[in-house]
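Below is one structure; the comments refer to it alone.
Just one protein chain is left out here, and the rest sit where they should.
Our next item is chain A:
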Amino acid sequence: MKTEINQENILEINDLRTSFFVGKNEVKAVDGVTFQVPKGKTLGIVGESGSGKSITSLSILRLIDEPGKIVGGSINFKGEDLTKVSMSRMRQIRGNEISMIFQEPMTSLNPVYTIGQQLREAFKIHQGLGKKEGTKRAIEMLELVGIPSPDKRVNQYPFELSGGMRQRVMIAMALACKPELLIADEPTTALDVTIQAQILELIKELQEEIGMSVIMITHDLGVVAETCDYVAVMYAGNIVEYADVETLFEDPKHPYTVGLLNSLPRHDIEQDELIPIKGNVPAPDEMPTGCRFAPRCPHASEICKTHPELTETKDGNDVRCWIYTPDWDKEEVSVYDK
């Protein structure tokens, strides 16, 4: 996979594999994911339910619980392999060097503690600040994320805030220790569009101020187009396409990416008809052995029964599809249609 030559990467993931063990079965939720996050940039991971995008992000922070396990690959964060570091080192990293915000702000905030108490915790653990100093910093953080009258809000409980406000508190909490990498897992999916616009803009502005890198996990191609520099499209545990954001939207290569864009109803232009992708995502225990998209792909042929590798194309996209390899036979018709 191609990266900018002069740019330093804050995170490099290589062949990451995370599986869930149910009885005797191994469900490969993330199966050989490789990508880099350049410093100060935003990488979008886009995919539908079950594509493995959230599991990838949880793996980075080693937040995978039994029966799940990282079974292979490396996660290189500033020269350290996060799959190998001790749990106590991991605790130093979480919330301090790498932070995460989740979709549902209400379930991620503790309902019985005030906003201030929860923000102070981070300062206490990572910076050893006392109550007075911690509260002062908490108020500063709330102000930073645009919460009005932060000195009053700091003593309130999560239920007293609206959804948008809570997500801003989550962002304040995630940014409390000025992390170098922020993982945002569907940060605006539960919010109304006008509030979403505020939150996305806020993340963008804060990113520029702090200079952090962001991994934006989303199913929304609009959010990707507006916030990301690079995009990885995931399908069934694999990255099927990786490109910079302009290339991806202008010249999508993988049939799945093309299918996604064709099935998207747009508000900004008039469309005649949506062209859906046929069928459903295969169940994890019924994964095809070859290309995982083949059963739904309009171009699938005999060769697709073998698993394709992610290969670079001349246009700058990395694509996991036989069509873009010399082995592709144009004349052959789809075998999956019969």
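Everything below uses one rule, namely that a residue touches a chain if its C-beta (ideal position, glycine included) is under 8 Å from a C-beta of that chain, and two chains touch if they have at least 3 such contacts; residues count from 1.
Everything that follows uses one rule, which is that contacts and distances are computed from a predicted model.
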item: Protein name, per the UniProt record, of whichever chain is missing from view ("Oligopeptide transport ATP-binding protein OppF", "FAD-dependent oxidoreductase", "Succinate dehydrogenase iron-sulfur subunit" or "YlzJ-like protein"); value: "Oligopeptide transport ATP-binding protein OppF"
item: Touch with the omitted chain, as defined above, among A:Val224, A:Cys291, A:Leu310 or A:Ile323; value: A:Val224
item: Hidden-chain contact residue, picked from the options A:Lys84, A:Lys132, A:His267 or A:Lys314; value: A:His267
item: Touching the absent chain when the full complex is considered, from A:Leu61, A:Ile139, A:Met165 or A:Val214; value: A:Met165
item: Full-complex contact with the absent chain, from A:Gly72, A:Gly146, A:Pro288 or A:Gly316; value: A:Gly146
item: Of A:Leu11, A:Ile60, A:Ala176 or A:Leu200, the one touching the omitted chain in the full complex; value: A:Leu200
item: Touch list for chain A against the chain that is not drawn; value: 48-49, 146-149, 162-165, 192-198, 200-202, 205, 219-227, 245-246, 249-250, 259-268, 270-271, 273-278, 280-281
